[in-house]
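Let me give you the structure first, and then I'll get to my questions.
With one protein chain removed, the remaining protein chains of the complex are shown where they sit.
And then subunit A:
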């Protein structure tokens, strides 16, 4: 119990620090944020108005407290660019990005585990070498370039989908999934390469362990040793990796949404940067970071459940 309490406290501390960092990034910049938003040609009246809108007339700690309270209540102010509540904007875009991230995560799990096991089994053989080379090439291929190649090959040449013709879930679930499959693949593939390489080396490391020798010498078949004994142990570090991968997936989907023209959080983020919409940007940044922290926390809890040994040494 004490262990979980400690974990929870450290989670809250991280969330607090993340919010301080996001706030500080936009509020400790040298110069006037209002000036930065409006540019050098702004009139004094416009500046004064924006000052009041952003609450810049209050002191820094006061502003942080107000912002944090608003954040927790889902009240994040008004977007300068869209003149709509920030929470409404994020709420309408988040499901799209969540769908993309979930599809990518699903692909990562279903593909990288078999590929990792297979390449560990075949290591040293020509097939294994080929697989290693493909993995290496895949790691070096950024998701957004893959996305562009997909648009060219599967969109423009083979007509599997029409690039730029995003279909919303409400309009047509089938059309939505059909459009999202290639973006999800582009987000997933570099991560699949990393994950399967990771699993492969974890399995190779396990193969030298004493319990594997024991299991083999008491006459268990290779398959049983691999699947019942080694894979279980190798999946434990893999779980930690998949928690960390959530940040990678978000990083990837910011770019992929731009490549495929998907109206998700990533596109909202880029448009808020280009139009210097700081209230919107600030909230987006802190929410995405919160999601990453929570995903890591969830992976951590799963890890505790899967491997009681970890609980002994916090």
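Structural remarks
Criterion: contacts are C-beta pairs under 8 Å (C-beta built on N, C-alpha and C of every residue); 3 or more make two chains touch, one makes a residue touch a chain; residues count from 1.
Basically, contacts and distances are computed from a predicted model.
Candidate names were "3-hydroxyacyl-CoA dehydrogenase", "Glutamate synthase (NADPH/NADH) small chain", "Putative D,D-dipeptide transport system permease protein DdpC" or "Oligopeptide ABC transporter ATP-binding protein", and the UniProt protein name of the unshown chain is "Putative D,D-dipeptide transport system permease protein DdpC".
Among A:106, A:127 or A:156, only A:156 touches the chain left out of the display.
Interface note: of A:29, A:209 or A:298, the residue touching the hidden chain in the full complex is A:29. Taking the complete complex into account, A:14 is the one of A:14, A:78, A:92 or A:162 that touches the chain left out. Within subunit A, the residues in touch with the undisplayed chain are 13-14, 17-18, 20-22, 25-26, 29, 36, 129, 132, 136-137, 139-142, 144-145, 148-149, 151-152, 156, 247-248, 250-252, 254-255, 258-259, 269-270, 273-274, 276, 281, 285, 288-289, 292-293, 296.
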